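For this view, one protein chain was removed and the others were kept in their places.
And now, subunit A:
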């Protein structure tokens, strides 16, 4: 019965170009899509000097919202940062940033994202190092 079904066609050429020449190491984590589908808009509630603004992140939730809020609040030039998810069935996250005026809210957000990225790098490095240490110790005691 199965032979009535069509076999899957091969992917068009563009798909292959993604893969060509990708030498993958064992430690390298998966990155299934290199595309950047991030969507963010500035809501129309900014002050004239841009020191206060709200941003709307699409397809984001508490995962990024709370971590980003925390790291932006670590910035001494920021007076206030908070986020909310206005409606549970809309995949949107709003973030309000108010600075003391030395930097714009957008700059504070960019700095927060950069800091969080640096944090991720530290976590990755430490985890890999600790894993190697742990496995070496395990081997020694075995």
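Side notes on the structure shown:
The rule is short, and it goes like this: a contact is a pair of C-beta atoms (placed from the backbone, for glycine too) under 8 Å apart; a residue touches a chain by one contact, two chains touch by 3 or more; residues count from 1.
FYI, contacts and distances are computed from a predicted model.
This figure omits one chain of the complex; the name its UniProt record holds, of "COP9 signalosome complex subunit 3", "Mediator of RNA polymerase II transcription subunit 9", "DNA-directed RNA polymerases I and III subunit RPAC1" or "Putative DNA primase large subunit", is "DNA-directed RNA polymerases I and III subunit RPAC1". Listed by residue number, the positions of subunit A touching the unshown chain are 1-2, 5, 7-12, 15, 18-19, 22, 24, 27, 29-33, 36-40, 42, 57, 60-64, 66-67, 69-71, 73-76, 106, 109-110, 113-124, 126-128, 130-131, 134-135, 138.
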